[in-house]
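Next up is a structure, given as structure tokens.
Selected chains from the complex are presented in situ; the others are not included.
For clarity, chains are labelled A and B in written order, and residue numbers in each chain start from 1.
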Amino acid sequence: MMIILRPGTTEDKIAQLDEFVRKTGVEVQRIQGQDTTILGLSGDTSRIDPGMFDIFECVERTVKVAEPYKKANRKYHPQNTVVKAGNVEIGGNKIVVMAGPCSVESEAQVLSVARDCKRSGAAVLRGGAFKPRSSPYAFQGLGLDGLEMLKVAGRKTGMPIVSEIMSTEYIEQFERDVDIIQVGARNMQNFVLLRELSHIHKPILLKRGLAATVEELLMAAEYIMAGGNDQVILCERGIRTFETYTRNTLDLSVVPVLKRQSHLPVVVDPSHGTGLWWMVEPMSKAAIAAGADGLIIEVHNDPPHAKCDGQQSLTPMVFDKLMGSLRMIAQVEGRDI
Amino acid sequence: MMIILRPGTTEDKIAQLDEFVRKTGVEVQRIQGQDTTILGLSGDTSRIDPGMFDIFECVERTVKVAEPYKKANRKYHPQNTVVKAGNVEIGGNKIVVMAGPCSVESEAQVLSVARDCKRSGAAVLRGGAFKPRSSPYAFQGLGLDGLEMLKVAGRKTGMPIVSEIMSTEYIEQFERDVDIIQVGARNMQNFVLLRELSHIHKPILLKRGLAATVEELLMAAEYIMAGGNDQVILCERGIRTFETYTRNTLDLSVVPVLKRQSHLPVVVDPSHGTGLWWMVEPMSKAAIAAGADGLIIEVHNDPPHAKCDGQQSLTPMVFDKLMGSLRMIAQVEGRDI
């Protein structure tokens, strides 16, 4: 961390600040430029809020040098983390496709979709039981009943399941029944939920918030890892931009950045990321070409009658065709699917 | 709601879509333009997801006509809502200033700040017990102990208190001890929390998320009101923009928009909204000139040693001076403070 002082700061003021900084337990080194004086802080600065020095009139600005995330940082953990869910490995050479309905609607529906997805090559079954909806009047999911249906479909097809948790209330059921627990974009900074998830032993699929930076996403992962759960999968699912044609703007450029900054696996959600079913194919292929470790895709037996997000769901037939294209891109990348 | 069809859509396809739409329980009216056919939906469309029609190849786009929020909408409730917290009214003619430390640090500290704020004219005491921090390694607040200290300081000074709730876990304590329950920006779309708060009888101070639109903020208020709690105060606290000089960009233009679209009171947080103590005065004055019903301001006895956000806190002396300026602006607006 470096504290840049305003030009013309007196020796007196510098000494005062220097003393104040040392009390936080770090070492201070002074750098004298032509116009500018800088205090360089070394030691453990992870507990220091860079804003705290701005209160001093003589401080122009404080610059962080080290990233605030440690456990999620590739610098301190150069090897790729491979997350295991049942018999599936995420973050290894094999690209993992998670597929299934946006929301679980009935036992028959989810089982039928699960079988179709499995047949086409999906490795993990996704399905929503608790749905975060921006309107209190919209369908909110089948809740625990939906979770049970998903579990049954997962068992019958031999696929691990992933589903979204919306609060700490049902954490026991999720820990028991779900193979990968998803944290939605709107909860990426629900710190209470993240902290609870840090104490369990299940992989967490952490979706990026729609205005979140790379650092914020990795700090959210750090919350989970700080408590002892290092099975975190990062998920890009579209950010908010000025474009209104698409529901969100799928940010594929974050994929190589996350892979460089962190050792955690990275998957991409082209369904929510675009909100339009016909964009899923090009963006899925592009995601793999950009280096993603996996995809999470909505597939529905009857999109026009889906209880939510039908417009972004693929039919099983379209999904099957997509998997064919993805295999070819994966091959170019030297990876299996 | 209106469904705009792609040019050249056949009668066949239109009839099919028409039938599909009618099954949702609304009436359909057809509008024939030169190039374009539009289906106008009337009846109760609040349960219809406009995206659900996009799955039809013949649909170009769906446009919402009515706002999706009803209870928060001034259209259906033209009179201003006045929220009561203890003996304080928010949303009436009197401008309400809420002030206090970012986080409660000790009984003595919060009481001393409370007395200073009261003396200068603050009507409500604010103080953080549970702190949402982007780093798991940062100070997270004193929790229930902090809440107790705040309650004591509130009683001793005769001020109602406002404090942030971070999850449903402590909802009983908050309902019992706190006069206004704050929902932070990061939890604005924590729908489980909003739903729980809809069932209690305490005013809720709902902070706008940092990338939230007016509609999203009002839909979050709708979640609380849909369950029966109509004591909601809206709070602008800065949005994220490309500017990095300030922590956030305080959006005062939202004040007249919220006042026009909703009957709920609107307060402004210039401390978090800017992140810089010297911006609090100009932005507080501007907020009142723009029509805000109140302000929520951080005041700390010793900002350089504050456990969080010292850089945006005022000393009691600066706060006292600020209150003087605010009184003059309020007077011009024909309001008391």
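Quick note on the criterion: a residue touches a chain if its C-beta (ideal position, glycine included) is under 8 Å from a C-beta of that chain, and two chains touch if they have at least 3 such contacts.
Fair warning: this is a prediction, and the values are worked out from it, not measured in the lab.
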Identical copies making up the whole complex, of which 2 are given, total 4
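Throughout what follows, only the chains that are shown with their structure count from here on.
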Approximate Å spacing (C-alpha centroids) for the pair chain A, chain B = 26
What does chain B use to touch chain A in their complex?
-> 20, 46-47, 49, 51-56, 68, 132-138, 166-169, 186-187, 189-195, 210-211, 216, 219, 222-223, 226-227, 240, 247, 275-277, 303-304, 306, 308-313
